[in-house]
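For this depiction, one protein chain was excluded, whereas all remaining protein chains were kept in their positions.
Order as written gives the chain letters A, B and C; numbering starts at 1 within each chain.
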Amino acid sequence: MNSIHKLAEFFAEFPGIGPRQSKRFVYFLLTRNNGFLEEFSKLILKLKQEINVCSSCFRFFPKNHSDSKKCNTCNNKNRDISSLMVISRDVDFENIEKTHFYNGLYFILGGSIPILEKEPETKIRQKELLNRVEKAEGLKEIILATNLNPEGENTAEYIEKILIPLVQSKGFKISHLGKGLSTGTELEYSDTDTIKNALKNRN
Amino acid sequence: MNSIHKLAEFFAEFPGIGPRQSKRFVYFLLTRNNGFLEEFSKLILKLKQEINVCSSCFRFFPKNHSDSKKCNTCNNKNRDISSLMVISRDVDFENIEKTHFYNGLYFILGGSIPILEKEPETKIRQKELLNRVEKAEGLKEIILATNLNPEGENTAEYIEKILIPLVQSKGFKISHLGKGLSTGTELEYSDTDTIKNALKNRN
Amino acid sequence: MNSIHKLAEFFAEFPGIGPRQSKRFVYFLLTRNNGFLEEFSKLILKLKQEINVCSSCFRFFPKNHSDSKKCNTCNNKNRDISSLMVISRDVDFENIEKTHFYNGLYFILGGSIPILEKEPETKIRQKELLNRVEKAEGLKEIILATNLNPEGENTAEYIEKILIPLVQSKGFKISHLGKGLSTGTELEYSDTDTIKNALKNRN
Partner (left out) sequence: MNSIHKLAEFFAEFPGIGPRQSKRFVYFLLTRNNGFLEEFSKLILKLKQEINVCSSCFRFFPKNHSDSKKCNTCNNKNRDISSLMVISRDVDFENIEKTHFYNGLYFILGGSIPILEKEPETKIRQKELLNRVEKAEGLKEIILATNLNPEGENTAEYIEKILIPLVQSKGFKISHLGKGLSTGTELEYSDTDTIKNALKNRN
C-alpha cells in the first residue's frame, strides 16, 4: 500500500470522514508546500507533549510555564467552586464557555454511556468523578449537562445514581439542564416530549 | 386557460405547494373515479357549513346537534378554566392536545406578528383576546405559547404588553413555555441562546 | 369523524402528502372565503367532464368546441408523425414539451412496471400501445423515454420486447434517451454507471 492510501486510511478514522473525503485530504496535502507539511507534521507529533490533561477537570489544556497540573479554568480564583458542571467532552466545554453565562467549574467524563451498556464504568471517568466530588470543598450544586438524547440521558441517570450516596454527606444538590423549546422551535413541528417539557418548565 | 391549469392554480396557493406539485395533484385527481371526486368536491363545498369558529377560543370545530357556539374543549366542564393558553394556530392546538399534558383552555390568535410590523393589531385576534380575558372568571394564568423564533417571540412580547393592564385587575400571571434543550439536542451543536436558556432553567 | 378529518383523509391520499400537511390544507381552506371554496369545489367536480383522454396518445386534454377525440398535439398537422415518444405520465409530457426540442408525437403509458412484476400488462396501456403502433403510418422511430431508474429501465425493456415483432413489418427503429452526465454532474461524485455511459456516449 502506498503513502497516499496509508495516509488516507488515517484520515478515514477521523470523526465524520469517509473514504472519499479522506482521499481528498491527501490530495489537498500534496498540493501544499513543504513548509505547510513540515509545520503540520510537527504540530501533530508534539501535540501531546504540549497538551496536558487537567488533574481536576480532565480537560485537555496547553502546558504553561508554571507547569501546573490544573487547567487555567480550574486554577482561576474567580470561578465559583460551589458549582460543578459534568459534561461528556471537551467540545461541550468550549460551547458552554462561549455563552459567558456559567462561572463554575467543570468535570469532563470523556464519553457517554450507551443504552444497555454492561460496563458503564469503562465508558466514563467514574472513579475520577467520585474522587473529585469527594474532595470538593464548598460544593453546592452538580449540574448534569449531557446531551438530550437517549445516550446522554442514560449517562445522566447513571451519574445521578452513583452520586446519590455523596449528596447528603457533601451537602450538594444535583440539577439538570432545562428542557423545553430550543431556539427556532415551531410548535407545529415539535415532538410530544419537547412540548411536555416546555409546559412543565414554563415560567 | 383550461381546467387543468385553473385547478393547478388553486392548488398552487396551498401552503408549501409549488407549481410542479400542484400539477401532479390535478393529474392525481384525473386518475380518481367519479365517486372520489364527487365526495371530495362536496366536502370542500360544505366545509364551512359544517365547521364553526368557537366563540370563545376561535378554534375551528365541527358543528354538532346542540348547535353550541363553543367548541367541545371550551364546553368541557372538566377543563381547568383558571389556565388559558394563547397559541397562533389550530395546528398548534392539535399538537399540544396530543401530549395529554395540558387541561386548561385555549385562545387561538389566528396568526403571528412579524418583526417591525406596523399594524400588529391586524395580524392577530387582538380585540377578541382582550375581550376574552376581561370576561374570564377565575383566571389565574395565561400561557403564551408561540413559536420560539423571531416572529413567535415578537408576538409573545406584543401580547404581554397589551395584557399587562389586565394583570392586576384580573389577578392572573403571565407565563411562557420553558426554553432549553429540545429532545434530541446535542450540546456540541447547540446555539448560544439554547445553552443559556438550558442553564438558566436548570432544575 | 368530522369534516376536518374526513377532508384531511382525502388530502392524505395525494402524492407526497402526509397526515400533518393534509391537516394544514384543511385549515388553509377554512381561512379562504366562500367564493374560493365554491369555485375550487366546482372545478374538482367538473374536472373530468371538461377533460378528455386523447384516443391516440392517452393524454388528458381539455375538451374543445370541435369535440375532437384527439388532443391538440395529436391533431397538430405540424408535428412529425414519423416519431413517437413513449412516456410514463402526463407530467413527463409537459416537461419534455417545455424544452421545445421534440416535434414528434407521444404515447402515454399511464404507469411503469416494477421489477419482478408478474402482470406487467396491467401496469401500462400495453394493448393500446400495440394498437397505436400497428395503425401508425410513416412511423420511423419509437423513442422509449422512461426514467433512468430500475423501474423505468424495466419498463423500457418490457416495451422493447413487445414491440420487437412490429419493428420489421412496420419498418421503424427503437431508440432510448441518451445516458451520460446530467446538468450539474461532477465526476468526483458520479456513480460508475453514469461515467461508463458518459464515456460510451461521448461525442
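By definition in this document, a residue touches a chain if its C-beta (ideal position, glycine included) is under 8 Å from a C-beta of that chain, and two chains touch if they have at least 3 such contacts.
Since the model is a prediction, treat every value here as computed from it, not as a measurement.
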Among C:Asp67, C:Glu119, C:Glu137 or C:Glu186, residue touching the chain not depicted
C:Glu186
When the complex is taken as a whole, what residues of chain C touch the one chain not shown?
87-89, 91-92, 95-96, 98-99, 101-102, 143, 145-149, 152, 175-188, 190-203
List the residues of chain A that touch the chain left out of this view.
2-4, 6-7, 10, 14-16, 20-21, 23-30, 34, 36-48, 50-51, 60, 62, 89-91, 94
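Heads up, the rule we're going with is that only the chains that are shown with their structure count from here on.
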Counting only Cα atoms for the centres, state how far chain A is from chain B in Å.
39
Among the residues of chain C, which ones contact at least 2 other chains?
20
